[in-house]
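A single protein chain has been omitted from the complex, and every remaining protein chain is retained in its original position.
Right after this comes chain A.
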Amino acid sequence: MRLTSLALAAALGCLCLSPAAAQEEPQVVRQNLMKEIGRSMGALGAIAKGEKPYEASVVQTALETIATNAKAFPDQFPEGSETGMETEAAPAIWENMEDFRTKAEELSSEAETLLASMPADQAAVGAAMKTLGSTCGTCHETYRLKR
(Lines give C-alpha, C1' and ligand atoms only; values in the text may rest on other atoms or scores of the structure.)
Protein backbone atom coordinates (compact mmCIF):
# COMPACT_ATOMS: atom_id res chain seq x y z
CA MET A 1 0.00 0.00 0.00
CA ARG A 2 2.67 2.42 1.07
CA LEU A 3 4.91 1.27 -1.74
CA THR A 4 2.14 2.06 -4.17
CA SER A 5 1.71 5.51 -2.71
CA LEU A 6 5.42 6.12 -2.85
CA ALA A 7 5.43 5.03 -6.45
CA LEU A 8 2.51 7.32 -7.06
CA ALA A 9 4.25 10.17 -5.30
CA ALA A 10 7.29 9.58 -7.43
CA ALA A 11 5.15 9.43 -10.54
CA LEU A 12 3.34 12.66 -9.65
CA GLY A 13 6.64 14.31 -8.96
CA CYS A 14 7.75 13.36 -12.42
CA LEU A 15 4.63 14.91 -13.93
CA CYS A 16 5.21 18.27 -12.29
CA LEU A 17 8.93 18.53 -12.80
CA SER A 18 11.06 17.26 -15.57
CA PRO A 19 11.76 13.56 -14.96
CA ALA A 20 15.46 14.18 -14.48
CA ALA A 21 14.92 16.94 -11.93
CA ALA A 22 12.41 14.90 -9.95
CA GLN A 23 14.78 11.97 -9.83
CA GLU A 24 17.34 14.14 -8.14
CA GLU A 25 15.09 15.39 -5.38
CA PRO A 26 16.50 13.78 -2.22
CA GLN A 27 12.99 12.93 -1.07
CA VAL A 28 12.45 10.87 -4.20
CA VAL A 29 15.88 9.29 -4.10
CA ARG A 30 15.40 8.10 -0.53
CA GLN A 31 11.87 6.93 -1.24
CA ASN A 32 13.17 4.83 -4.08
CA LEU A 33 15.93 3.40 -1.91
CA MET A 34 13.36 2.38 0.68
CA LYS A 35 11.05 1.01 -1.98
CA GLU A 36 13.83 -1.28 -3.15
CA ILE A 37 14.51 -2.37 0.41
CA GLY A 38 10.80 -3.15 0.74
CA ARG A 39 10.87 -5.23 -2.42
CA SER A 40 13.91 -7.12 -1.17
CA MET A 41 12.17 -7.83 2.14
CA GLY A 42 9.24 -9.06 0.06
CA ALA A 43 11.50 -11.49 -1.80
CA LEU A 44 12.85 -12.81 1.50
CA GLY A 45 9.37 -12.92 3.00
CA ALA A 46 7.98 -15.00 0.15
CA ILE A 47 10.67 -17.60 0.85
CA ALA A 48 10.20 -17.41 4.62
CA LYS A 49 6.47 -18.00 4.25
CA GLY A 50 7.00 -20.83 1.79
CA GLU A 51 5.24 -19.00 -1.03
CA LYS A 52 8.39 -19.29 -3.14
CA PRO A 53 11.04 -22.01 -3.03
CA TYR A 54 14.36 -21.20 -1.41
CA GLU A 55 16.81 -19.85 -3.94
CA ALA A 56 20.24 -18.72 -2.82
CA SER A 57 20.63 -16.15 -5.58
CA VAL A 58 17.37 -14.44 -4.66
CA VAL A 59 18.39 -14.27 -1.01
CA GLN A 60 21.79 -12.92 -1.91
CA THR A 61 20.46 -10.20 -4.23
CA ALA A 62 17.90 -9.14 -1.65
CA LEU A 63 20.46 -8.89 1.15
CA GLU A 64 22.91 -7.02 -1.09
CA THR A 65 20.27 -4.48 -2.03
CA ILE A 66 19.37 -3.95 1.61
CA ALA A 67 23.03 -3.52 2.60
CA THR A 68 23.79 -1.09 -0.23
CA ASN A 69 20.64 0.98 0.02
CA ALA A 70 20.69 1.27 3.79
CA LYS A 71 24.24 2.56 3.56
CA ALA A 72 23.32 5.24 1.04
CA PHE A 73 20.07 6.09 2.75
CA PRO A 74 21.15 8.54 5.48
CA ASP A 75 23.01 10.67 2.91
CA GLN A 76 19.72 11.67 1.33
CA PHE A 77 18.55 14.04 4.05
CA PRO A 78 20.15 17.39 3.26
CA GLU A 79 18.85 20.60 4.85
CA GLY A 80 15.84 21.75 2.88
CA SER A 81 14.47 18.26 2.24
CA GLU A 82 12.47 18.18 5.48
CA THR A 83 9.15 18.45 3.71
CA GLY A 84 7.67 17.97 0.28
CA MET A 85 7.20 15.11 -2.15
CA GLU A 86 5.01 13.40 0.44
CA THR A 87 8.02 12.67 2.60
CA GLU A 88 7.39 10.66 5.74
CA ALA A 89 10.70 11.70 7.26
CA ALA A 90 10.23 12.81 10.88
CA PRO A 91 11.75 16.13 12.00
CA ALA A 92 13.64 14.05 14.60
CA ILE A 93 16.03 12.97 11.82
CA TRP A 94 17.53 16.44 11.58
CA GLU A 95 17.60 16.82 15.35
CA ASN A 96 19.51 13.55 15.84
CA MET A 97 21.34 13.05 12.57
CA GLU A 98 24.13 11.07 14.26
CA ASP A 99 21.75 8.58 15.81
CA PHE A 100 19.72 8.35 12.62
CA ARG A 101 22.89 7.56 10.72
CA THR A 102 23.92 4.91 13.25
CA LYS A 103 20.55 3.22 12.98
CA ALA A 104 20.64 3.15 9.17
CA GLU A 105 24.16 1.75 9.28
CA GLU A 106 22.97 -0.93 11.67
CA LEU A 107 20.59 -2.24 9.04
CA SER A 108 23.34 -2.20 6.45
CA SER A 109 25.82 -4.06 8.63
CA GLU A 110 23.18 -6.58 9.70
CA ALA A 111 22.48 -7.36 6.07
CA GLU A 112 26.22 -7.75 5.49
CA THR A 113 26.57 -10.08 8.45
CA LEU A 114 23.74 -12.19 7.08
CA LEU A 115 25.39 -12.22 3.66
CA ALA A 116 28.60 -13.51 5.19
CA SER A 117 26.83 -16.50 6.71
CA MET A 118 24.13 -16.77 4.01
CA PRO A 119 20.81 -18.07 5.35
CA ALA A 120 20.73 -21.57 3.88
CA ASP A 121 17.08 -22.57 4.03
CA GLN A 122 13.53 -21.36 4.57
CA ALA A 123 13.83 -21.30 8.35
CA ALA A 124 17.08 -19.32 8.26
CA VAL A 125 15.51 -16.78 5.92
CA GLY A 126 12.65 -16.49 8.39
CA ALA A 127 15.09 -15.81 11.21
CA ALA A 128 16.87 -13.23 9.06
CA MET A 129 13.55 -11.48 8.41
CA LYS A 130 12.95 -11.28 12.13
CA THR A 131 16.35 -9.67 12.75
CA LEU A 132 16.04 -7.19 9.91
CA GLY A 133 12.42 -6.42 10.72
CA SER A 134 13.27 -5.50 14.26
CA THR A 135 15.90 -3.07 13.00
CA CYS A 136 13.41 -1.53 10.57
CA GLY A 137 10.97 -1.02 13.42
CA THR A 138 13.51 0.51 15.78
CA CYS A 139 14.36 3.23 13.31
CA HIS A 140 10.82 3.79 12.02
CA GLU A 141 9.52 4.15 15.55
CA THR A 142 11.43 7.39 15.94
CA TYR A 143 12.26 8.65 12.50
CA ARG A 144 9.30 7.95 10.31
CA LEU A 145 6.02 9.80 10.48
CA LYS A 146 2.92 7.69 10.43
CA ARG A 147 0.51 8.73 7.77
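The rule is simple: a contact is a pair of C-beta atoms (placed from the backbone, for glycine too) under 8 Å apart; a residue touches a chain by one contact, two chains touch by 3 or more; residues count from 1.
Following the convention adopted for this analysis, contacts and distances are computed from a predicted model.
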Among "Glycine--tRNA ligase beta subunit", "MoxR-like ATPase", "Manganese/zinc/iron transport system permease protein" or "Mono/diheme cytochrome c family protein", the UniProt name of the subunit that does not appear here: "Mono/diheme cytochrome c family protein"
Interface with the unshown chain - residue positions in chain A: 1-3, 38-39, 41-42, 45, 48-49, 129-130, 133-134, 136-138, 140-141, 144-147
